[in-house]
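Shown here: the complex without one of its protein chains, the others still in place.
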């Protein structure tokens, strides 16, 4: 996940501000007065049969981006409670929905393209293994088409799909962005898809929500550390990030519990308090909270996501 | 870890009582008035050069066991801050200390014995992989001695070491205790050593503390679920449990944060409050908190523990 | 695979006799004169649409068992060339066929049963990982039914499925049979299903053949080492073994090449020659030969096999 890749403290030295990688949650946490804020539009639809809720948040202006703490761009959230449950077909209905929204976001998706999928995260930490595991199940075609032509797949139109698992900085000694930049320059894909585990604000969204955004990956929400960004600006090609929240920050959960406890006391600002007393709460830095069945969940969710990408790559050629 | 193996709710449906697998912490959390309670003795020593603190808690009476929430028996805690740090020799000084205290606890350790080491936990969940990973690095001898005699190792005295990784119930459909019981009856070891990841109360003990106890494993601290116990009583042979805390319960951490916040208000009992409002805090059930570098830490700590066992098995034959 | 679990030399010190775990191949290698031998019956059918060939070899007499080098019993071989190729549905047609033949072999398959599936082999050696990987994908129900009743699955009839991955002797210090025997005695399943990687005689059967037999596992084809057997005789319940050949023995492949080279010279008995000159060929001991894409193949084949078992368990309840 984005934090887990970072050096210690990069993220959490702050004042325990509310932390979420989901635009949907950022939207919710903006106070009511701001809720009709200019520059943010929301669209949504619900698929009843599949029990899938799709919410699209469009952040259109710099000012809105600042208030939301997220860059300008489109954020599509697929909420599918079924995602955490076992299913014989690996939730093909969710993969289909993901494929559709992914195609909506890829520019000129109907044209033949070269697509590089980057699986961020650490394979050896269960909650951070989403990226590597999604990449494991992709249908990779670039090398075959380059060697044998599209005839190898009996078709005249074919996306070239490649993938890389760059690993985490503690193991490589390199910024993820350095590795991806190098590979992009060398292999010149048309589009980048980046997969990453996310942090949610609420446990109720864990492992059952997929976010797709065309803003790429901006660790720390643009707070410094631009070397790490994987964005259209830094890489020169569209960058679409797909993420699933698998953890909740410890500080967030403690803050939420405090809020509940002191809920009636409107004067009291919990997160400000925690920021002011950050030494007392310092043990929460670099800790995260995750569910006890995370291994089975990650296995299933990563399969559903990789199937979604596989379907999108194939469907765009129809 | 013990909770992670259990069905959802087994443990946490309680009233958010303070939860720790460390007798040392249970001792600390008993209020001052009780602190000289009869039936609990404490011994300790400090190895200055190695910065290793060893504390032995002896629970001698039923009453003390009840107050402490831990069964009658001996609990040795090795606190070694260095354990979380990389080291060229994998902290041989800690392995040596563990070996010594382990030999103190094995009855008739100087005699040739057949020792079965059980690696509890889930290899696929990083924070719960301690048991399986310790077992990976053991020096296994039973099959060789049985096939070729002790001559195979050029010695006249030799422990027979075997090991098993029973897996978690969600994968096997069987209680761990059923599997271990069956293997014990069939292979008749003299002693059982059980390795498991633990939950600590405080993040400051995470991954740097080793607990050795002759009380075996009693999920839920004996609160029901006796089928799951791995103890001398259920198995008929001495059972020594070695554990390292790798997680902190979410509920505990929230409770601690509340305590800090409301520290001056002696009237307010945080954990009682949480218990009373358990619906509000229900999202904390089945969540745990762990450090972000857990993969590297588990790799190193499990090596140090397995080396400790290897050294003990060899040294007892000198 | 059966050989890989064994101590060095258990198997290969012989005189380089033809080595195959497939009854089908044993049948083929019996010379023509013997081919109408009494006590061996063969039945077969071909599913044209799915390109699946099913051959059933029945060994009915002790004499036939001796000539074939296989115990008395039924051996069903499913040959499905598609098995080595990627498929969106993981070759459901092959899983279905496996399910059907498995149900034919389980006594009283239509009754509710407790079924223990044993995944033999070494997860860390790709070609030997079939058993552990099949077990990874099973639908395990025993613990749920025992805890919550069949109502948990909204049904009135339900098999209790459990599984174990006993590991290899070099890691456990115990015979596989000791572990399985213990678990069987403790959990009392009605039927045992054992999964194992096999050795084939011919590379053309690698990874595309599934053998199902009611003779269980008899390492070394009953040549000594009875402690290791997993059979109805040793365990007291029906034992059905499912295997897929993933390797070819080095000695066999060399022998075959020599045969080709010297094919016209009917006087020359290659394998006898190799047996007589076994020192010269000793480097072939403890070596095996496998394909270069073994990782992808094992991943797919193990999924197809586990789906076959899942389907059988569910279908028998209809």
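Chains: A, B and C, in written order; residue numbering restarts at 1 for each.
Please note the rule applied: a contact is a pair of C-beta atoms (placed from the backbone, for glycine too) under 8 Å apart; a residue touches a chain by one contact, two chains touch by 3 or more.
For clarity, every value in this text was computed on a predicted model and none was experimentally measured.
Taking every chain of the complex into account, the absent chain touches A, C.
Touch with the chain that is not drawn comes from one residue among A:40, A:80, A:130 or A:160, which is A:160. Residue-wise, the contact with the chain that is not shown comes from A:175, picked out of A:175, A:190, A:232 or A:293.
For chain A, the residues in touch with the chain missing from this view are 7, 135-136, 140-144, 147, 160-167, 169-175, 178-179, 181-187.
In the full complex, chain C touches the hidden chain at residues 3-4, 8, 122, 124-127, 170, 202-204, 248, 250, 253-254, 257-258, 260-261, 273, 277, 280-281, 283-284, 286-296.
Following the convention adopted for this analysis, only the chains that are shown with their structure count from here on.
Taken chain by chain, the contacts run in an open path, each chain touching the next and the two ends left apart. Mostly identical positions are employed by chain A and chain B in their mutual contact, as over half of the interface residue numbers are shared between these two copies.
Mean C-alpha position of chain A lies 36 Å from that of chain B.
The residues of chain B that reach two or more other chains are 170, listed in rising order.
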